[in-house]
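Not every chain of the complex is shown here; the ones you see sit where they belong.
As written, the chain order gives the labels A, B and C, with residue 1 at the start of each chain.
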Amino acid sequence: MEADFPFWTDEKVRISDTDHNGHVNNTATGQYCEAGRGELMLHVAGSRGAGRGFAMAVARVAIDYRREIHWPGRVRVGSRVARIGNSSLTVQQALFWWPPKVPPGSAPGTLFATAESVMVIMDPVTRKSMPMPDVLRERFAALA
Amino acid sequence: MEADFPFWTDEKVRISDTDHNGHVNNTATGQYCEAGRGELMLHVAGSRGAGRGFAMAVARVAIDYRREIHWPGRVRVGSRVARIGNSSLTVQQALFWWPPKVPPGSAPGTLFATAESVMVIMDPVTRKSMPMPDVLRERFAALA
Amino acid sequence: MEADFPFWTDEKVRISDTDHNGHVNNTATGQYCEAGRGELMLHVAGSRGAGRGFAMAVARVAIDYRREIHWPGRVRVGSRVARIGNSSLTVQQALFWWPPKVPPGSAPGTLFATAESVMVIMDPVTRKSMPMPDVLRERFAALA
């Protein structure tokens, strides 16, 4: 399954990610997903800011929680581009967990969540959706 | 639209809910949704703990982000039970925002997100899914 | 003790505020303190933004944790201005917790933390500290 995701992001479970049920809270998993999307955007489109010519906003995030994970541990988020629309992008992700003494890479991690997010390309000034620039479209296609 | 939701939860935007895009971060909206689910469970099933005879876990959360919201402001989360399965429950939510000087109730709020969550009833000891007790099923049905 | 604080802010414990020790995480208490400082600044100085003529930054936050608190519950943060320096402000806070069925005001809350924060007035463009405007000094003095 790892081979299905061309882009990877490292995260680490924080104590403040856990909740009174003893496991990592579902909204912390949302933060890991966002870390993955953010690094993918940085990789494809460079730093956010006026010079980039467009802004991106999250329109939808759906997360399936498959297993509980705990502190301490490491997380890796695999991301791939699933669909490129006229002014939107769909990103699929798989999230894996490793206990602290097992470096990711040395052993298969625990698949604990999968996610699908839709992002919209916006004009940075009007904040309205705009067609995706061709150069961006090509770079995202390379991460399909 | 407010009339479609029988159960309401009050939240308040925190500065730490915002992010460097100047608006409330998508994962804070996930926290508001969880607040709504948590109060609904408390209302229907009482305090969590061994005496309750079952545990609940989130299996899936899908959030559609419709508008940006900002600090300062108040949030209300409307919740309704959309489907009661053999051992699962689907909750739909609508989230509204009000600026600080406009008390919720005095004017319509801004609908900024909708969400659908699936929760699973588990045996508190084995942590495996179990059929929903009838008494719970009836109480959830009253919030449909 | 409540009488010692002229300015009050309401918060509410979120499930995501708790951690695997079963109680509210120490960094969530930091978020409640920030909510109190933010509303105090809004009250005294109006909305943040270029038109305000100055920016404020947190230079130091010290929190003493006195008791564990839990979800569900409500929090009130009392704030007072303890010292007004040339370009800084010291705010002292006391944080109280109430269980969900006991509205704050109907019974004394549980004092669970006290805090002292130092904030610095900065030029909004140069981001260097600047002397506090007299009008601000007078308004802060009213919250001593």
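The definition used in the following text is that a contact is a pair of C-beta atoms (placed from the backbone, for glycine too) under 8 Å apart; a residue touches a chain by one contact, two chains touch by 3 or more.
Note that the structure is predicted; figures quoted are calculated from it, not measured.
Novice: With 3 identical chains placed here, how many copies of the sequence make up the full complex in this file?
Specialist: All together, the file's complex is an assembly of 4 copies.
The rule is short, and it goes like this: only the chains that are shown with their structure count from here on.
Novice: Once subunit A is fitted to subunit B on CA atoms, what angle does the rotation have, in steps of 5 degrees?
Specialist: Roughly 180 degrees of rotation.
Novice: Can you check whether subunit B and subunit C touch via the same residue numbers (shared by over half) or via different ones?
Specialist: Mostly the same residues.
Novice: Based only on mean CA positions, could you tell me how far subunit A sits from subunit C in angstrom?
Specialist: Using C-alpha averages as centres, the distance is 33 Å.
Novice: From the C-alpha centre of subunit A to that of subunit B, how far is it in Å?
Specialist: From the centre of subunit A to the centre of subunit B is 23 Å.
Novice: How many angstrom lie between the centres of subunit B and subunit C, each centre taken as the mean Cα position?
Specialist: From the centre of subunit B to the centre of subunit C is 27 Å.
Novice: On subunit A, where are the residues touching two or more other chains?
Specialist: 25, 27
Novice: Which bits of subunit A are touching subunit C when the two form their complex?
Specialist: Per the stated touch rule, the residues are 15-16, 18-20, 22-23, 25, 27-28, 70-71.
Novice: Note which residues of subunit B are touching subunit C in the complex, please.
Specialist: Of all residues in subunit B, those touching subunit C are 10-12, 14-16, 31, 34-35, 38-39, 42, 71-72, 100.
Novice: Within the complex, which stretch of subunit A touches subunit B?
Specialist: Within the complex, subunit A contacts subunit B at residues 25-27, 30-31, 34, 57-65, 68.
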